[in-house]
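All protein chains but one are shown in place.
To keep things simple, chains are lettered A, B and C as they appear, and every chain counts its residues starting from 1.
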Amino acid sequence: MLDTPTQAQAPGRPADDRVGIWLVGGRGSIGTTVAVGLHVIANELAAPTGCTTAGDAFVGVPLPRFADLVLGGHDISATPLVRRAGQLADSGMIPPRLVAAAQAGLEQADREIRPGYDPATHEGAQADAVHRLAADITGFRARHGLRTVVVVDVASTEAIPEDRPEFHDPDLLTQVLADPDGVLLPASVITALAAIESGSGYACFTPSAAMTLPSVRALADARGIVFAGQDGKTGETLLRTAIAPMFVARGMHVHSWAGANLLGGGDGATLADPEAVRSKLASKTRGLRSLVGEHVVAPLHIDNVPDLGDIKTAWDHIHAEGFLGSRITMQTIWSAYDSMLAAPLILDLARLLALAERAGVRGVVPELGFFFKDPWGSDVHDFSQQTTELHAWAHATAARVAATTTTSGQSEAFGR
Amino acid sequence: MLDTPTQAQAPGRPADDRVGIWLVGGRGSIGTTVAVGLHVIANELAAPTGCTTAGDAFVGVPLPRFADLVLGGHDISATPLVRRAGQLADSGMIPPRLVAAAQAGLEQADREIRPGYDPATHEGAQADAVHRLAADITGFRARHGLRTVVVVDVASTEAIPEDRPEFHDPDLLTQVLADPDGVLLPASVITALAAIESGSGYACFTPSAAMTLPSVRALADARGIVFAGQDGKTGETLLRTAIAPMFVARGMHVHSWAGANLLGGGDGATLADPEAVRSKLASKTRGLRSLVGEHVVAPLHIDNVPDLGDIKTAWDHIHAEGFLGSRITMQTIWSAYDSMLAAPLILDLARLLALAERAGVRGVVPELGFFFKDPWGSDVHDFSQQTTELHAWAHATAARVAATTTTSGQSEAFGR
Amino acid sequence: MLDTPTQAQAPGRPADDRVGIWLVGGRGSIGTTVAVGLHVIANELAAPTGCTTAGDAFVGVPLPRFADLVLGGHDISATPLVRRAGQLADSGMIPPRLVAAAQAGLEQADREIRPGYDPATHEGAQADAVHRLAADITGFRARHGLRTVVVVDVASTEAIPEDRPEFHDPDLLTQVLADPDGVLLPASVITALAAIESGSGYACFTPSAAMTLPSVRALADARGIVFAGQDGKTGETLLRTAIAPMFVARGMHVHSWAGANLLGGGDGATLADPEAVRSKLASKTRGLRSLVGEHVVAPLHIDNVPDLGDIKTAWDHIHAEGFLGSRITMQTIWSAYDSMLAAPLILDLARLLALAERAGVRGVVPELGFFFKDPWGSDVHDFSQQTTELHAWAHATAARVAATTTTSGQSEAFGR
Partner (left out) sequence: MLDTPTQAQAPGRPADDRVGIWLVGGRGSIGTTVAVGLHVIANELAAPTGCTTAGDAFVGVPLPRFADLVLGGHDISATPLVRRAGQLADSGMIPPRLVAAAQAGLEQADREIRPGYDPATHEGAQADAVHRLAADITGFRARHGLRTVVVVDVASTEAIPEDRPEFHDPDLLTQVLADPDGVLLPASVITALAAIESGSGYACFTPSAAMTLPSVRALADARGIVFAGQDGKTGETLLRTAIAPMFVARGMHVHSWAGANLLGGGDGATLADPEAVRSKLASKTRGLRSLVGEHVVAPLHIDNVPDLGDIKTAWDHIHAEGFLGSRITMQTIWSAYDSMLAAPLILDLARLLALAERAGVRGVVPELGFFFKDPWGSDVHDFSQQTTELHAWAHATAARVAATTTTSGQSEAFGR
């Protein structure tokens, strides 16, 4: 057991609170890290360091235990998790001894990964794809006797699609889906529709179209699933939303906030595509403008530097004006394995959405904006304010669960 | 007029709400910057950028207007403010055109600076010094028809004194003061006692002994003055208390947080003295430990680099552990004119303590911890939490003022 | 007088060694800085800090004295030097007292600035423009009784032109110049041709086409002028060529070298144009590849951040592989007023080209590659090697001058 401040013995949970995490892109860098991490944490071979929900602020909140989380997913890659994990160990990202310890868990999770929806090879009506994906999820739920499943989209970032009428009208969308010659929808939309059809919780960790399309969103609301998004806030943007409010609170005027990001790995290669990177860049700057003002000059670059592997390095240069026009400059340099920042948030999102569903919450959960660059249902980007809201929401939701729970056995479940 | 987001026309104030700022160390770098800044802001030649209390969050709070603030002070230096301001302009810190514009204001303020208490040359009972200093302050208040005066200690940082019995017992303290051969008290104590005797508000912007001595504190409480401290939080420590909570909220384990500070100028020279620097270093690390845990390894250096002049540069290196033991490093580089960060806070403190007094607040104001490295009366170091508390306090205090104000003329005073 | 190590009394020079510096773009940021600097250095109000040729390595080399340099130039802007200098003082770049001290010198230089060649308004045969510009230069030389003139191109960076036949064939070039409807040549070519026609020395401080066109180069060689280029090496690239050889000498393998540049000012605005920036980026990366190998991944950005004014900040991130594949990262952050780095090099180039001409040197001077990102006539980018070559060349050229000089009066001229 690592020595971390956030580790604590989880109190008993109801035997029936087993929850599925269905990762779309489950064989990617994040997916693989989640799989290794979940296994070693559930087996108490590692502390849940980096998991927000393992912190003291969540004591008393009846989240599913790590050991009650079950992994499955979709991917269009056939590289087995064990192999991918080995690569990530060789690259220095995951400690080899943890990969070795997680071998059985990886093999088991890998057996639950089904072929994803691949726009490049798809034939026939897209509705069929949605049905197939949804059936994979409901089958998984049944097979493992899960109370609920949370679908998390961690597939490769897509290009921003050109706007189309079916993005705005659910009926048109249904028509396009049914038409074997219908214009292809982005893969992230197919994923979201499968989550809706299967009645799962859903979290969008990518900056892709997904449930941002009004027609898809309408279907989600109609079906009453619980969901949150969008685009995991893990590195540079996390920092920015922690730091920017400081300048504002002190009456300083932020003139410019420039950023340079260097990364390799799978995400680096994807973002080398100028189309794919556009959605990411937009998502990263929005929060900044909302915090320090629209006037801010904020050039931002993401460069694919393959030799850096999975370590992402971000340099930010901030110029603020202070008293009597004086110049204040601040620079930040952030360096971390990107997937190591993302993976614990996937576990957090699954636990929190599972809690929400247990409490009967439906629709978007704005308080989960804490996890996202582009929070759905919320204009709050200030990380500290998001923290306060998340904690309050978790305890309020816990209270709702408690209010609907009467047996003494279940009340024991509270805690971490 | 500069273009800043925080500038707004202040609504009418009662004609009698003129407030004095009495700066101990008034001819220092901060004191001079305050004098230039107050003049040009009061005359609307510059916006109050960098002033917390000029922000949107303070709209509706009946603070004294900048134009209603009057400057005076003590110093042991005889260099006139105009000369000191000229030096700060030559060094690149203050724009020469603002120094030129403030000439009349500087001359006027300089006439209100009286010889300070100088331990090196003092003779006779220390009580006499206290009486003389207090008389300077009450004379200033009377001469300018001020509603109240706020004393702010911005004198050179002192060494931490050896503990002595009179630090703990007000009666012993009174005896030592009366004894012409009494062991010398730190100058900051004499300053605090003069503030108490004159019944002024008081803010301690330095890490010196001042009102941290229980016997001095007891006298302040007995006299019922309003006060706040200690050690202005302007640069590296400000950053740290904005950033550290982010790591905690995300369940990361901060192992080490190393810091290197380079500065020249008057403060650089003072802090080149290893005794003086000790109080500063202690003050800087305390908040960090309280935020991320006592275990943190936090080597910290302050170096006097005369050629850097008044620009302070701070480098911090943070090592945190994330998911599965992964390494996260963050570095920050902060570069700014230290006195330009400090000066607006002096104006803020004077306005807020004047408000507090108007509302009948007595004793320490923990909510002003927002301004300090070592907040008196509070354990809160999280800058965001301090911001929330400050805003709430300001509005609650405004409400107390409103509750005690009945004439229509005075209710107009609300605003900025 | 500033206290710098490089200042020394220049020994006597021949009374007739007055040399002209003709700056194309003379009212720009660099041009204005040269004008202020030359005046205050010539009048011993400032030391020639930042001037390579004022260093100990040049003792004994009979360069023209600063006081013997006379300024003139072309520009398409009508903003007087005094006004431009005032702006640069306001922005914090040039100390106001030096601008004040240089007033007379600025006015005099301004009177010697003639309207430049403006492609946007040009009418008639381009040969006429060349004649007009050349006549301006020869008139300047005659009017001031100058031994020689050195033309330095410091005009705005141009876009890289599409290739055309006349770029390769001097006869075709002559035809195009004579044709009133000829396709417009880049302004830098007109400048170069005017330098050639006037028989002046010539230095290309920009990354523009200029004498890189084979046909222009052929004319320069035919006329026998002395010249050097291209694109002043002042900041990030200077650093790179000083640091890169270290990695090679130690057998480390540089995988990537990423760079981000932030700047405002005139050059920032020009480089905001993606076409103009292309020539600059190419020029910056060439030397790096030549030093560490073609394989290096070297993303590079230049962003226009107007609020930063004339201070340029560059961040570089270097990833090298060391023993047993281990990771070495190095980051550099460089921050300086760009024109303050460039201006002394203009004085150096004028002095060195004037020396070369006196020694009878003709054609390109590869040893002046020390000053350039893209050295003409040389493949050497290693800054240290360039330093060695420059020093050796200066002394060898001095020896050639000495060999052709027999009167005792002239031999006294040696020194700085």
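Convention: a residue touches a chain if its C-beta (ideal position, glycine included) is under 8 Å from a C-beta of that chain, and two chains touch if they have at least 3 such contacts.
As the structure is a prediction and not an experimental result, all values here were calculated from the model.
The chain we do not see here touches A, B, C in the full complex.
Touch with the chain that is not drawn comes from one residue among B:43, B:77 or B:331, which is B:331. Within the complete assembly, A:333 is the residue of A:150, A:277 or A:333 that touches the hidden chain. Touch with the chain omitted from the figure is made, among B:165, B:299 or B:360, by B:299.
Remark: the omitted chain is touched by one listed residue; of C:98, C:159 or C:269 this is C:98.
On the side of chain A, touch with the chain left out of the figure occurs at residues 92, 96, 333. Residues of chain C in contact with the chain left out of this view: 2, 4-6, 33, 36-37, 40, 46, 48-55, 57, 93-95, 98, 238-239, 242-243, 245-246, 248-253, 293, 321-337, 340-341, 343-344, 370, 382-385, 387. Although one chain is not shown, part of chain B still touches it, namely residues 255-256, 258, 260, 262, 297, 299, 301, 303-308, 313, 315, 317, 319, 321, 329, 331, 333.
By definition in this document, only the chains that are shown with their structure count from here on.
Chain centre most remote from that of chain B: C (centre = mean of CA atoms).
Fitting chain B to chain C on Cα positions gives a rotation angle of 180°, stated in steps of 5.
Here the spacing of chain B and chain C, counted between their Cα centres, is 49 Å. Multi-chain contact residues, meaning those touching two or more other chains, occur in chain B at positions 333.
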